[in-house]
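Left out: one protein chain. Kept in place: all the others.
Note that the chains are named A and B in the order they appear, and that numbering of residues resets to 1 at the start of each chain.
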Amino acid sequence: MKLRGIGVGSMMYGLGYGFARPDFSTTDIELAPDGTVTIWNGASELGQGLQTLLCQLVAEELGIPYEDTFIITADTGRTPDAGPVSASRSTYVQGNSALKACRDLKKPMAELAGELLKTDPDQLIFKKGLVQDQNEPSRSISFTNLAGGMHQRGRRVRGSGYHSITTGDVDKETSQGDAYATYAWASQLAEVEVDTETGQVTVLRLASATDAGKAINPKMVEGQIEGGAVQGLGFALMEDMKIEQGEFKNAKLSTYLIPTAADVPMVEPLIVEVYDPTGPYGAKGVAEPATIPTAPTIFNAIANALGQRVRFTPATPEKMLKLLGKLEEKEEQITIEDMPYPEP
Amino acid sequence: MTILNETLQEEELKIQTPSISRKDEYESVGKSVLRKDSVPKVTGKAIYTGDLHMPGMLFGKVLLSTQAHALIKSIDVSAAAAVPGVKAVLTSRDIPGENAFGIAIPDQQVLAETKVRYIGEPVAIVAAEDIFAAEQAISQIQVEYEPLPAVFSPFDALKPGAPAVHAKGNILYHTKVRKGNIERGFDEAAIIVENIYRTSGQDHAPIEPEAGFAWIDAEGVLNVFSGTQYAFRDRRQIAIALNLPMNRVRVANMTMGGGFGRKDDVTAEILVALLAWKTGRPVRLVYSRHEAMMSQTHRHPTYTRVRTGANKEGKLTAMEGVIYGDTGAYASLGLFVIKKMALHLGGPYYYPNYKSDSFSVYTNNPIFGAFRGFGVLQAAVSHEGQIDELAEKLGMDPIEFRLRNCLRPGLSFSTGQLMTNACGIATTLERLQDYLVENGLSIELHPEVSA
Partner (left out) sequence: MDENNLIKMELTVNGEAVSMIVKGGRRLLDFLRDDLHLTGTKEGCGEGECGSCTVHLDGQSVLACLTPMERAIGCSVLTIEGVGSPTNLHPVQAALLDEGGVQCGMCTPGMVMSALDLLERNPDPTIEEIIEGISGNLCRCTGYKKIIYGIQQAAQELQAASPAGTVKESVE
């Protein structure tokens, strides 16, 4: 018999490290005479799109074309330390440091523009390739011309931005306190079909509503959402790390199975944008939030289909048949007696 | 683009331009621009660590422990060193600095010294003129082990008299979260559900297995290229192991074939640095898929007991939980992963009363560390099971029940921290409600459940 069900699952994720662990980033930026900029940041491009994201933020903040940005990342011989790439912190921490580097560079640029335009530097805005008096738009100079002017006059053409979200620590005995700089949010919905004869669970539909704060690059956010959900699906249903007497028995991709294109639905990304005033242009990370709710979402859909709950991973066909009482469970199960709640 | 050679002329500044303001649409933000790194990747031109090549380059290879817990009585490398083309066979005795590293605490050995603690722990390394000689040399290294009693689950590891994985005991870290009054919270509950949840290990399986490339430049700086999530921490740990000033070590990230948390730890970096330092030659060390899966970190297996209470109105009153996380043979980030799990065990909901304990426990299993989700993913299996079951038992729509209980600005997290306006959980749930309508779907309670 094949039964269908729909389930939902949610999560929150404390972004960054918390607990007084160092959580900072530094970005350097240099203005060339032709108005192009070079960005140095010590964070790693893993494939998530960090280089692109930082370049977009810099282009926006300086009001220049994205194509005029170039970035060098993660090289102790060239870049400043930007902290690790983990804890979904890159957009939030490394992104903010890039904005601060731009603002540091804009100070001497605005000073020169103010001199040339005979206007108050504080009233100048950088947008659409121009540096312009926001009260008197006719007073403007192109970013490119200003860049040339900066070099010609020997002005400071390098900016640096440091951003830290290092928190205090929580109380050692109660963990009470401000644990994280901000939090990320996501909810997912799955529709599954369970074959009660074979134990096979097929995910027919997976929709992921993930709060990006502000999607700096929507396609990259979608990529995180789609890829994260598929990693979560693998964790939920397929990826069976068999450890016997300390040995990882199936440590090969022929025996440790990760999802192929044939194992997954077309994940539907639903980007939610709840502006975070502490993030760059309101943005925060999505990599982990997009991964976390998938397994329980699928399990709740299975419960909706069967009336029986999966409280273990992975729900492989064999383990599903055990759950359904069609295969004998031979493993000794941990019981409530094995896990007393510690004293208050 | 023009570069000015002369002072800007007055008239140039008077060119009429359209008015712009801060309220204008963003020009780069919010746009799906072409990724900076994508053209080299799609044409095969991007250089990953394993693609690096230098004249005179040697090939590195690692010998991994076959024992889960054992004393090393002896290591005989003479036959391996005699293999033609072999330039170095190194063991812990060849480490110039400290034989210790670790992302959170330095409890891990670069090369096992007197004891191995998991199957897959690096014991010796080889550099040779080609990979075949390196492989042959690895197979010629004779390690004499004396097996020790071992523990393979956190429960066994915590039994009185259990074999100690580390001298200081098997509990790496105990986190306690205490908010409100748990007894009063459960007294107020009309319904309580209690369950045990088990989550398994998971391999990150980045398509690029771990790799490192090291060489010494003309200034004598040790250069290490790899796919790493934190070049600066790697630099520090390489320098300590090799007894070098930190500013004489350079670590650079190559194009990287995924990490997902695993490459936050040192992977091949110290080993390949040692081989280059000892031989004076460029060395490339690329793990096979099997070696990577055996030796690197994975997602923590966890066991969670949790009970959750709600009142007749469908409001959560209390949650109590205890978590045992298997961190394997070394700490990696296991203290923080399992700590984060205790804080997030309740999920994105408001509990006036909350109590959780988590234990990160050493065993002789492979190392468990950071993996996308970082303990919160394991916590979600529990809290979403609990919440869904409560909604069912109360006969409530699962999204409505979540909306009734989710955190809102001004409500507090398990640590007492107040939520700000950037609290998006309700918006994500409402988005799913819209999605159901858009797709003509509804969540019907299962007949067996609603009966």
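To be clear about the criterion, a contact is a pair of C-beta atoms (placed from the backbone, for glycine too) under 8 Å apart; a residue touches a chain by one contact, two chains touch by 3 or more.
All values derive from a computational prediction rather than experimental measurement.
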| item | value |
| --- | --- |
| Which of B:Arg198, B:Arg289 or B:Lys393 contacts the chain that the document leaves out | B:Arg289 |
| Identified contact with the non-displayed chain, of A:Asp104, A:Asp133, A:Glu222 or A:Glu247 | A:Glu222 |
| Residue of B:Gly60, B:Gly257, B:Pro282 or B:Gly424 in touch with the missing chain, whole complex considered | B:Gly257 |
| Positions on subunit B where the hidden chain makes contact | 32, 34-35, 37-48, 50-51, 53, 130, 204-209, 255-258, 260, 286, 288-289 |
| Touching residues on subunit A - with respect to the absent chain | 46-49, 219-220, 222-223, 226-231, 252-254, 258, 260-262, 264, 266-267 |
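Definition applied: only the chains that are shown with their structure count from here on.
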| item | value |
| --- | --- |
| Averaged-CA centre spacing for the pair subunit B and subunit A, given as whole angstrom | 14 |
